[in-house]
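Each remark here refers to the structure printed beneath this line.
A single protein chain has been omitted from the complex, and every remaining protein chain is retained in its original position.
All chains are identified by letter, namely A and B, in their written order; residue positions are counted from 1 within each chain.
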Amino acid sequence: MIIQALAFYLFAAVMVAAAAMVISARNPVHSVLFLILAFFNAAGLFVLMGAEFLAMILVVVYVGAVAVLFLFVVMMLDVDFAALRQGFLRYLPVGGAIGLILLAELVLVVGAWVASPEAAVGPIVPIPDPARVTNTHALGRILYTRYVFVFQGAGLVLLVAMIGAIVLTLRERVGVRRQVVADQIRRTRAESVELVDAPKRGGV
Amino acid sequence: MNQEFAASFVLVLPETFLAVAAMALLMLGVFRGEGSARLVSWLAIAALAVTALFLPLAAPGQAAAFGGLFVTDAFAVFMKILILLGTALALVMSIDFNDREQIAQFEYPVLFLFAAVGMMVMISASDLISLYIGLELQSLSLYVVAAFRRDAVKSTEAGLKYFVLGALSSGMLLYGASLIYGFSGATGFADIAEIMIGQAGDPPLGVIFGIVFMVAALAFKVSAAPFHMWTPDVYEGAPTPVTAFFSIAPKIAATALLVRVLIDPFGPLVNQWQQVVIAVAIASMLIGAFAAINQTNIKRLMAYSSIGHIGYALVGLAAGDETGVHGVLIYMAIYLFMNVAAFGVILCMRQQGRMVERIADLSGLSVTRPGIAAALAIAMFSMAGIPPLAGFFGKFYVFQAAIAAGLYTLAVIGVLTSVVAAFYYLRIVKLMYFDEPVEAFDRPAGRTLGIVITGSSLLILLFVVYMAPVVGWAGIAAAALFGG
Partner (left out) sequence: MAEFWSGYALPGAIIVAQILVIIVPLLGAVAYLTLAERKVIAAIQLRKGPNVVGPFGLLQPIADGVKLLLKETVIPSGANPVVFVIAPMLTFMLSLIAWAAIPFDLGLVLADINVGILYLFAISSLGVYGIIMAGWASNSKYAFLGALRSAAQMVSYEVSIGFVIITVLLCVGSLNLTEIVLAQENMWFFIPLFPMFIIFFVSGLAETNRSPFDLPEGESEIVAGYFVEYSSMSFALFFLGEYANMILVSAMTSVLFLGGWLPPFDVAPFTWIPGPIWFAGKIGLCLFVFLWVRATMPRYRYDQLMRLGWKVFLPFSLFWVVLTAGVLMATGWVPR
C-alpha cells in the first residue's frame, strides 16, 4: 500500500505543481506543455483509482488530440505577453474581488457541508464488482442503455460544432485544379502518347 | 429493461425524427451543392410540420423515457408545438431574405433544425444531464447562425459575443448543477424533488447556491436582466430573420426549461427561489421599459422589448403556482405571434435593395404602405397591452396570478412599467400615422412574408374569438406540471 500512497502523492503533487505552472509560466507554449503534464498526472490518478479506461481515454483524447491542437494554435499565434499583461494592474482589484467572493462562497458551501440522510440513496445504477467486470464493460453497459439518449445528444452537439466550423470558415477558392485520381488512372497510353516522325531540322 | 427501452424510443420519436431529418437534409445539401438552400429550407419546414404531427402520437400522457432522462407531458407538448411553430415561421421569413442578402446556404435550415431538436430536448429534460445536452445543442447552433453573415463585422461580432457569454452562462449552469448533485446525490429531477421535500424547511446551503447559479445561467439564456447585456448587440448584429428566431424559439424553450427546473425538482423550495425570480422579473421589466426609450435602431428596440416581455412572463413564474405557470404559458404563446408580426414588418424594411433598420425610416408608413403599417400598429398595440388585443390578455393572466399569490408590489411595478413601455410602442405608431412620409419601402415584400404578417396580425387581433381553447389547453399543460 505504501507504494500506492507514494504514487498518489507523486501524481497529485506533480499535477498541482503543473497546474500552477500553467497559469504562471511566462511562455504560453510552456503553459500548454505543463497543461499536458497535468493531464497526464490526472490519468495516473485515475489508474490508481482503478479507472484504467478513463485514464487511457484521457490520454488519448485530451493529451493525444485536443492538447496537440492547443499547442498548434499557441505556437502559431505568437501571443504577445507583454501586451496581454498591460491591463493587469488595472483589472486586478475587480478580478481579485470576484475571486475573493467566489472563494468566500466556496468556503461557506464547504463549511456547511452536511451529507443529508436522504442523499445517501447511492448511485442510480449499481456499481458492478470490479473483480468480475472490467470498467470498460461496466461503462459500456450504462452508456449504451440508460444514457444512450444523452450519448447520442452529445454526438449531435459535436456534429453541430463541426457544421458550424465549416460554415463559418470554409471558403471555396475558384479556379483551383484538384487532383482527380480516377481520371489519372483512367488515362490510357493511346490518349497521352503520340509517335511522330519528325523531319530532320524541321521540328514537330 | 428491454420492454421499457423500446417504449423509450417511441417517446423520443419526434426528436429522433427531427434529428434524422436534419442529417438527411445535410446530406442532400452537400450532394446537391450550391443552390439547394431553398429546397432544403422548404423540406426543413415540412420536417418541422411532420414532427408536430408526431408529438401527440408519441406522448399520449405523462411518461418518462430512459430511466427519467426525458419526460413527455402536456406541458412539453404545448411548448414543443410553440417551438416548432416559431422555428418554422422564422425559416419561412428567412428564405427570401437570405436569397437577397446572398447568404443562402443549405446549412442554415439544417442548423435551425438542430437548434429545434436541442430546444425540444430542453423542454422534455428531467435530468440535469439531458438538460445540459439539450441546452448546448441549441446554443451551439444559435452561435453559428448569429454569425452566419460571416463577411459582416457586426454579424461576426454578434456571434462571438453570444458565444463567449453563452459559454460563461453554460459554465455557471454546470457549476450550479454540480453543486446540486453534490448536495442531493441525484441528477434526476424526480429524485431531487423527493430529497428536497424532506428538507423543504432547511435546505442545504449548497443546494441554494446551486439553484441561484442555475437561475442566473438560465436568465442569461432567456436574456432577463441583469444578464441581458448581450441581447441588444446580438439582436442588432445577427441577420434579421435570425434575430426573429432568437426572439421567439430559444426564449420560449429557455423559459420552459426555467419553469420546469424551478417547479419540478425545486418546487418544495419555492420560498427560496421566489425572491430571486422576483428580483430578476423587476429588473427585466425596468430595463425593458426604460432602456428602450432612447433606441433609434428597431432591432435594438425589439431586443429591449423582449427583455421586458421576459420580465412579465417571469412575474407569472414568481407566483410559483399553477395559475402562475398557466399565465406564463399563455404569455409565451401570445408573445410568439406578436414577435412574428413585428419581425415580419422589420423584414419588409428595404429601401433601394438595402435593409434599413432605423426607427425613423418608418415615418409615414401608413401613407406609403398602409397594410404593413396596420400590421405593425396591431403588433405594437398588442405589445403595449391595449385591450382587446392578445397582448393584453397575456399580461392580464400573469398579473392576476401575481395578485392571487399576494405579490402586489410586483404586479404594481409590472403595470407601471407597461405604461412606460407603451410610450415607445405608441411612438412607433405615431411615427407611422402622423409623421411626414420618407422614402417608400421596396415592393413586393414577398408573398410568403405577406402571408406570415397577415396571419399573425389576424391572430393577435382576433385573440378574443379563439381565446377559450388556447387558455384551456395552456391550463391542461400547466396542470400537467403540477400533476405529481
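Quick note on the criterion: contacts are C-beta pairs under 8 Å (C-beta built on N, C-alpha and C of every residue); 3 or more make two chains touch, one makes a residue touch a chain.
Note that the structure is a prediction, hence the values are computed from the model and not measured.
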item: Omitted chain's touching partners, listed by label; value: A
item: Among A:64, A:95 or A:155, residue touching the chain not depicted; value: A:64
item: Residues in chain A touching the chain absent from view; value: 2-3, 27, 29-30, 33, 36, 52-53, 56-57, 59-60, 63-65, 68-69, 71-72, 75, 134-136, 179
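Assume only the chains that are shown with their structure count from here on.
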item: Interfacial residue positions of chain B with respect to chain A in the complex; value: 1, 5, 8, 12, 19, 23, 26, 65-67, 69-70, 105, 107, 110-111, 114, 117-118, 121, 129-130, 133-134, 136-137, 140-141, 143-144, 147-148, 150, 159, 179, 183-186, 188, 191, 194-195, 198-199, 204-206, 209
item: Chain A residues touching chain B - in the complex, by the definition given at the top; value: 105, 108-109, 112-114, 116, 118-122, 124, 145-150, 152-154, 156-157, 159-161, 163-164, 166-168
